[in-house]
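Up next is chain A:
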Amino acid sequence: MPAQHTDRAFEEELRLLRDRLLLMAGRVEEMIDGAMRALVDRDSDIARQVIKQDAAVNGDEVAIDDQCWRILARRQPMGVDLRFLLQTHKMVGELERVGDLAVNIAERAIDLNAAEPLKPYHDIPKMGELVQSMVRDAIDALVNTDPQLANNVIDRDDEVDDLYDEIFADLLELMVADPQLVERGIHVQSVAKYLERMGDHAENMAEQVIFLVGGEDVRHIGYRKTSGGVG
Partner candidate 1 sequence: MPLRQSPIDNPQFSVSGLKAWYGKTLVLKGIEMQIPTGGVTAIIGPSGCGKSTFIRCLNRMHEIVPGARVEGSIVLEGQDINHPNVDPARLRRKVGMVFQKPNPFPTMTIRENVLAGLRLTKTSSKSNDAQIVERALRQAALWDEVKDELNKLGSGLSGGQQQRLCIARALAVDPDVILMDEPCSALDPIATARIEDLIHSLRENYTIVIVTHNMQQAARVSDRTAFFLMGELIEFNDTDSIFTKPTKQQTDEYITGKFG
Partner candidate 2 sequence: MYRTGVEKWEKAFIGLCLFAVLVPLAMLFVLLADVVMDGAGRLTWSFLTSLPSRKAELAGIKPALVGSIYLIGLTGAFAVPVGIGAAIYLEEYGGDNWLTRLIEVNIANLAGVPSIIYGLLGLEIFVRFANFGQSLMSGALTLALLILPIIIVASREALATVPNGLREGCYALGSTKWQAIRQVVVPMALPGMLTGSILAISRAIGETAPLIAIGALTYVTFLPDGPMSPFTALPIQIFNWVSRPQPEFVINAAAGIMVLMAILLMFNALAIYLRQKYQRRS
């Protein structure tokens, strides 16, 4: 930020909003991490913890939205502040969806942990790490107004999509060879799908950061893969 707001109470309100957003993003990252460990380490306790954490993330979403509305109504912000508030308002929605997807993965992990292990999910943890880093970087890009980092997030989504395609092909092969594996195979495929959607959400957030910083709307410009039902 080049300069501070002359009204220090306003500056403080925006700082608080930024802190809350970071806190929420941290929680969501933790949930992704937990969901992956629950899956890889076959630890259903961790999975249940992840499911519990979702309530806190939902609470964050409501609180942050509420603060956005309040600042909009009372301060009538302009320019970069207006963009920051509206983007924050949208990004908490995306973050909350990422949290829900982490819950979905945790639920699948509980089911999978109850059965025999399928095979080492070597590409799934890699995908999980990648998505986690994308969510973290998208939030960092917002808070530090760093469009380069945001661009980087958008680029990484291609990797996520490629990984998903590979995992999908692997699982298909596995399931065709042995119908016994279909149920577990579908669970694993779902996990991969959830991760892929998380990547899309991270990409959306990154695009909004670019708009916030440059004031340029890069959404729906040029090519954009539209896997996952995210709007």
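With respect to how the candidates were assembled, all candidates are chains of the complex that A comes from, given by their letters.
Definition applied: contacts are C-beta pairs under 8 Å (C-beta built on N, C-alpha and C of every residue); 3 or more make two chains touch, one makes a residue touch a chain; residues count from 1.
It should be emphasised that the depicted structure is a prediction, and the values quoted were computed from it without experimental measurement.
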{"item": "Selected neighbour of chain A [touch, this complex] from 1 or 2", "value": "1"}
{"item": "Residue ranges of chain A touching candidate 1 (in the complex, touch as defined)", "value": "2-7, 10, 76-83, 214-216"}
